[in-house]
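Note that one protein chain of the assembly has been removed; the remaining protein chains are unaltered in position.
We call the chains A and B, going by the order they appear; numbering starts again at 1 in every chain.
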Amino acid sequence: MALLEVSDLRTSFFLRSGELRVLDGVSLEIEAGEVLGLVGETGSGKSVTAYSITRLLKQPGRVVGGEVKWDGRDLVRLWESELEQEIRGKEISMIFQSPREALNPVITVGRQLTQVLRIRRGMDRREARAEAIRILKSVYISDPESRLDSYPHELSGGMAQRIMIALALSCEPRLLIADEPTTGLDVTTQHQIVLLLRELRDRTGMAILLITHDLALAAQLCDRVAVLYAGRIAEMGPIGHLFRSPRHPYTAALLASRPRLGLQGDILTIPGNVANLMRPPGGCRFHPRCPNATQVCAQQQPPLEPMDPGQRVACHNPMPQRQELAASG
Amino acid sequence: MGSTRLLLYAARRILLIVPVLLVALFLTFALTRIVPGNPVDRVAGPYISLERRAELKHIAYLDRPFYEQFALYLRDLSQGKMGTSYTTAQDVSKDLRQRFPATFELVTYAMLFAVAVALPLGIAAAIKKDSWIDSIARAVSVLGVSMPIFWLGLMLLYVFFYFLGWLPGPVGRTGSAIRFAEPITGFLTIDALLNGDFDLFLKAVQALILPCFTLGFVAMAPIARMTRAVMAEALQSDYVRTARSLGLPFRVVVLRHALKNALIPILTITAAVYGYALGGEVLVEIIFAWPGLGQYSYNALLSSDFPAIQGFVLLVTFVYMVIYLALDIATAALDPRVKY
Partner (left out) sequence: MAVEERNLIAPGAGLTAAPPVVGRFSDFVYQLRGNPATFAGLFIVVVIVLSALLGPVLARYDPYAVDLGQSAVGPSLAHPFGTDQYGEDILTRVVVAARLDLFMVLSAVGASMLIGVALGAVAGFFGRFFDEGIMRSQDVLQAFPRFVFAMAVAWALGPGIVTVIVATAAINIPGYARLMRSLMLSVKETQFALAAVAVGNSRWRLLWRHLLPNCLTPIIVLSTLQCGFTILEAAGLSFIGLGVRVPQAEWGVMIAMGLQDFLQGHWWIYTFPGLAIAFAVLGFNLLGDGLQDILDPKRRRV
């Protein structure tokens, strides 16, 4: 059984001007120890998916349907207190974008860390301090003893992100949800964080849900990738297959639009704008921008179906499989 | 951060009070001299001989140039003398010392009441936004800020004293009790308890209820409103989301994460409200015939008692400055982002 099984998750934001259906039936699963990437454009609903799983959506968002099964329990239907005491931190942890804003500016980093250790792992002051130092060392923070007394605004972006990772890992969760963890960091630091996450996964065996718009980042870290468009999964599969033989036209277009060395001519773009989530297009949400669109695409939403070579695709007219893969089977 | 640096900061700020205080003093002094005519003529009336008039003017330094008067005032001030009151014939500093405890007790209890109600109310309203408690908090805030304090006092007095007879009327600190307690702290309530005089304690409390509530209700409103606003903002912040994502109990998140951030704006508005209370208590004392600084200043204004008015403004301004000094130091201590 998969560690996390999301089925037909629906989340909406209730604005005064209407209901914004941000997630409209998202289904995915993560196995223990695997790294699943969730990629998509801005506004596709990636972060909202993460917050919906742990029910940390900001007002006026709300989960309106679907299931999130963790160890057989449906997180959507749990009491808030159960979620707080049993799931968050202990089983599922999160790290966020803009780490400096995600840390409390008036409390030292050390206090924030030891507070979690004392409250959630029942340690006393001495134990917590020692453990905090150990955790900081494990995320490669230099001079951890004095780092404990720093405030978030005194940290660099990369260091703050490491502290966030330290916090998230302090209760030894089985799943880490990383929401755009490298956005805003410089390239070198991004690379370091990626390496760190990889090492942590190898060492602790925890699973990671990596949310990003950066395909290259996904390529470095993920085992499988799910592509999200306008609140629905377009395609999902092992990363190698997806990159070499994308079946969904959107995935293909995303891959084709990456700038490459030696590229001649204009960068390929996807025509049109991201779907309006207040009044989404009928049928397949991508059909207004899709080169393969036919009549049925405007009428019927395609279901997510398994397709060679080992991917799942939601499309009426998927791209043909690439020849070399077909040959190798 | 270091506590030595904080102490140095405090010392620097204390020193800075002195020049501001001097300028404020000068301003007050100048204001009293704008008044047309001179104090002696205004107060003494037409039936005093010219010699006596000149003599009085001489005593009050009024026959000297302005700057000399100010210098002499400063000299007296350094010796603890603030000039002789025209109405009580004592040194103004003595008057103020006698009147201070009554006002201090009133304002302190009122502010304690205000904070004790405003803080939980604001926090509860922020947690349960758009609930019934939020509506109450908002209604109370907006009403409290809109009511004239002297009108509220009169209304309460009418209902609870005149109409229902539950509480004593405007006769001062002890209601109908004539006895007084040995003044130890100046707080009648505390002194009564320390003296073992429970009956006096009850009477003092009864007399305090209405004036404290009047002052406190108006003080509570802006504090509750600010608390609600900053707590609501803090609860929607990213760091609160992080704390919740770690499974920290909500109580901890609210009190140890959100509130810590909200504290500084709340303290700031409390200091401002204290300043408002220093003015409002004048009105409250007039209505409730409270024998404090407010009533003293009211009588002084009516009888053109220049030294008394000056002394009152000086004292109240000094207290206000001390409050703001405390606020500055507290802000520096609480917020690590402030440089000092």
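The rule is short, and it goes like this: a residue touches a chain if its C-beta (ideal position, glycine included) is under 8 Å from a C-beta of that chain, and two chains touch if they have at least 3 such contacts.
Predicted model only: the values in this text are computed from it and were never measured.
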Full-complex contact with the absent chain, from B:Ala126, B:Ala243, B:Ala262 or B:Leu283: B:Leu283
Among A:Ile53, A:Ile165, A:Ala178 or A:Cys290, the residue in touch with the chain that has been omitted: A:Cys290
Interface with the undisplayed chain - residues on chain B: 20-21, 23-24, 27-28, 31-32, 34-36, 142-143, 145-152, 154-155, 157-158, 162, 275-276, 278-280, 282-283, 286-287, 297-298, 301-302, 309, 312-313, 316-317, 320-321
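FYI, only the chains that are shown with their structure count from here on.
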Distance between the centres, which are taken as Cα means, of chain B and chain A, whole angstrom: 54
Residues on chain B engaged by chain A in the complex (per definition of touch): 129, 236-239, 241-250, 252, 256-257, 260-261, 334-337
Chain A residues touching chain B - in the complex, by the definition given at the top: 54, 56, 58-59, 84-90, 93-94, 96, 98, 101-108, 115-116, 119-120, 151, 153, 164, 167-168, 170-171
